[in-house]
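Here it is: the structure, laid out below.
All protein chains but one are shown in place.
Showing subunit A:
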């Protein structure tokens, strides 16, 4: 909601109230004057002291005027006139759903569609989203055919995190269907018609780059690093030059198996053979992650004692009370410590959770 308008007390009286006040102060002789009734367009509390000259002007203006006013108001301000002209001309196509993506940037620009919602910002484009069919395809490959996430991501050139999100939401959608929970189908249909869609077919441009490497702030400054001309100065050397803990892009890639695949193909391995070993490698890496997660959970569970009282389940966790950090005020420290106020007594403590799990 827009903010409320602060108005001065003088402005608090609206038109109706003012007319009522005037009415009370001066009993209306309007009954005896036929022009008064003819002049007022809508309000029944007709005016009492119009001059006949002024009244004869009134019907030419469509705006409703105050009953006591003797000057005619302007019909529309210049700005509002321009605004309505825009709505009638350029804005006309935007009013009802046009059935295809249509943005303001396409108005001013050339004939080819730029899909730019903001004419002043050339760096932002409404990029296509995965269509319903594409999401279904991804879900089927992962859940029905058991393909590794990485392989599906590389196959369709869709970010791995996006693949995971698609599957996750599709599962929820299927649960809704099973529960006969009504979906927002008309809304989804409208969105589909307004936002550009990508169906993951080979004729289209690749959906998005899958091997984005985050730019570390250490690498954003220019660095002069003397090296002999004969030296092979590789990506790894460059990373070391920027800092000891800076990783070369080869190690930061999201799907490093893709590089191995390309290397194999360059080395003359048959394409399908190389792809097979790529699939195996991605499957293996996924298994490793799953195992790591399982061991972590098991370790956590081993540290816990669960006591089920029927109504509640109490969980006791081993904790070292001496683990209070350097100054005894570590965030994760437990128990009451001398001189440290409780979190609900501390000033300006932000209570918004930082994660939801």
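The definition used in the following text is that a contact is a pair of C-beta atoms (placed from the backbone, for glycine too) under 8 Å apart; a residue touches a chain by one contact, two chains touch by 3 or more; residues count from 1.
Just so it is clear, contacts and distances are computed from a predicted model.
Asks: From the names "tRNA-splicing endonuclease subunit Sen34", "Elongator complex protein 4", "Small ribosomal subunit protein uS4m" or "DNA-directed RNA polymerases I and III subunit RPAC2", which one matches the UniProt record for the unseen chain?
Replies: Matching the unshown chain against "tRNA-splicing endonuclease subunit Sen34", "Elongator complex protein 4", "Small ribosomal subunit protein uS4m" or "DNA-directed RNA polymerases I and III subunit RPAC2" yields "Small ribosomal subunit protein uS4m".
Asks: From the list A:186, A:268 or A:339, which touches the chain that is not on show?
Replies: Answer from the full complex: A:186 touches the omitted chain.
Asks: Could I get the residues of subunit A that touch the absent chain, sorted low to high?
Replies: 1-5, 77, 79-80, 82-83, 86-87, 90-91, 94-98, 101-104, 107, 115, 117-121, 123-127, 129-130, 132, 135, 159, 161-162, 165-166, 168-170, 172-173, 176, 182-188, 190-192, 194-195, 208-209, 211-215, 217, 227, 229, 232-236, 238, 248-250, 253, 255, 258-263, 266, 352-357
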